[in-house]
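Complex shown without one protein chain; remaining protein chains in place.
Up next is chain A:
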Amino acid sequence: MKAAVITFPGSNCDMDMYHALESFDVDVDLLDDQASDLSAYDAIFIPGGFSYGDYLRSGAVAKFSPAMDAVKVAAENGQLVVGICNGFQILTEAGLLPGQLLVNEQPGFICDEVNLVVENPDSNFTNTMSKGDVLKVPIAHGEGNYVTDEVTLKELEDNHQVIFRYQENVNGSMNKIAGITNKAGNVYGMMPHPERAVDALTGNDSGRAFFESLLHAVDQKARA
């Protein structure tokens, strides 16, 4: 698998993602947000952080970078696009995923490990898991409160686009949503950080299942 991690000014989880992918022997390139051609990559990762200082709104400025134009092309081509934390915020601002991440319902920045429950085990990101499986994954955000309109929320549920829910609703998200895909299933965003939970040495490697699923999906696609 060939992967790209895009570093925006203010990204701070890009190297975590880079090392996580390397630990699965993925051929990974670190690109900046001026990259204009992403056609060579099976999967493109938009990492966490504070792109453009979170000025105006989280992700609101990053969406106009050349790399995001290339990400839109990649998404249309069916390549996998994954946004973690600020990456999720950027994908919603860019219109590649519906909804928006607002400030947490309970005041403050949350830095913790939380349980995620697998809602849809048939996605590109959960295909090695079962419905109801619980993954303990780090979170670190002040704006993770997923909000959308009632019609879109129903569509997300009806189309099985909700991939993970929080076991406890830590940030006020509608329907405890932690991670969603687009309708086609190739663009995915989540607030939690599986890339920070890939090495047993750090006390938690439950994020590995996420990457194993993604690798499996890319492998299956290559065989098809």
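One rule holds for everything that comes next: a residue touches a chain if its C-beta (ideal position, glycine included) is under 8 Å from a C-beta of that chain, and two chains touch if they have at least 3 such contacts; residues count from 1.
By definition in this document, contacts and distances are computed from a predicted model.
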Considering the UniProt annotation of the chain absent from this complex, which name among "Pyruvate dehydrogenase E1 component subunit alpha", "3-isopropylmalate dehydratase small subunit", "Phosphoribosylformylglycinamidine synthase subunit PurS" or "Simple sugar transport system ATP-binding protein" applies?
"Phosphoribosylformylglycinamidine synthase subunit PurS"
So which of A:57, A:72, A:160 or A:216 would be touching the chain we can't see?
A:57
Looking at the full complex, which residue from A:86, A:145 or A:186 touches the chain that isn't shown here?
A:145
Which one, A:48, A:83 or A:99, makes contact with the chain that was left out?
A:99
Interface with the unshown chain - residue positions in chain A
56-57, 60, 92-93, 99-100, 102-107, 145, 147-149, 172
